[in-house]
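With one protein chain removed, the remaining protein chains of the complex are shown where they sit.
Now for chain A:
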Amino acid sequence: MDDALVRTGRALRLMLLTALAVLFLIPFYLLVRGGLASEEEITAPGWTLFPAGPHWSNVRELFTDPDVPMARALLNSSLIAVATTLGTLLLASLAGYGLARIPYRHADAVFYAILGTLLVPAAVTFVPSFVLVSSLGWVSSLRGLIVPTLFSAFACFVFRQYFLGFPRELEDAAQVDGLGYWRTYWRVVVPNSRPVFAAVGTIVFIGAWNAFLWPLVIGQGRDSWTVQVALSTFTTAQTVQIHELFVAAAVSILPLLLVFLLLQRYIVAGVERSGIDD
């Protein structure tokens, strides 16, 4: 009898999970459906499961619409996400390694000064940051969108924790060979730490691509709009037809879905590391 109970429970759990999975996938279905439908099909009464004759021309319409600088926004977002990812990896990993491995009298004080910035999330200080960036004359420029976001205390913290656990024997061997800190780092530590770079890199990339508040504040000119700002401008102003908005939204998550499906195990590893519970 117990066995039957266990099997029923397992079946129920599977059914519940399947139902939830369908619910979780509905928004993606809505994106595709809206993106490939004509305006009349979207606003028609009664629900059509899928547009008759998918309107692939919607994609062409999106990229040729002079009111919608989508190509430029995609380019901006790509540049920003790639530069932010590479810059963050370089700066935060070097700092994390120095903090973890180079003995220095004031290392603890520096570490706590870095950690302290985690107490005040960047979003909360967007007004002061805007004041600084505008006095540098960086408003509406890619510089203003990239440079201030390169210094992630979170990434530095993750790298430090990781390097603390890095096998010392490898570095000792390198130092016996006469390599200093710098060459040990590049020749021994980095090549043996690819997974952590991939994990932090994918998380930073996703964050940079999806960032909204800072690009909204700084990207004031049309030419400096990111994908998110462009999309938001059309959504909130409702100057664009719905089917075009859906194509734009679908196009904007396509690069990320690719990154996501290809690198999922690194992302999961990165999320697990971001749990600050040890």
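Just so we're on the same page, contacts are C-beta pairs under 8 Å (C-beta built on N, C-alpha and C of every residue); 3 or more make two chains touch, one makes a residue touch a chain; residues count from 1.
Note that in this section contacts and distances are computed from a predicted model.
Of the candidates "Sugar ABC transporter permease", "Leucyl aminopeptidase family protein", "ATP-binding cassette domain-containing protein" or "6-bladed beta-propeller protein", the chain left out of this view carries the UniProt protein name "Sugar ABC transporter permease".
Screening A:166, A:181 or A:197 against the full complex identifies A:181 as the residue touching the chain left out. One chain is missing from the display, and on chain A it is touched by residues 13-14, 16-17, 20-21, 24-28, 30-31, 34, 42-47, 91-92, 94-95, 97-99, 102-105, 107, 110, 113-114, 117, 119-132, 134-135, 147-148, 150-151, 153, 156, 172, 175-176, 180-182, 185, 206, 209-210, 212-213, 216-217, 228, 231-232, 235-239, 242, 245-246, 249, 252-253, 256-257, 259-260, 264, 267-268, 271-272, 274-278.
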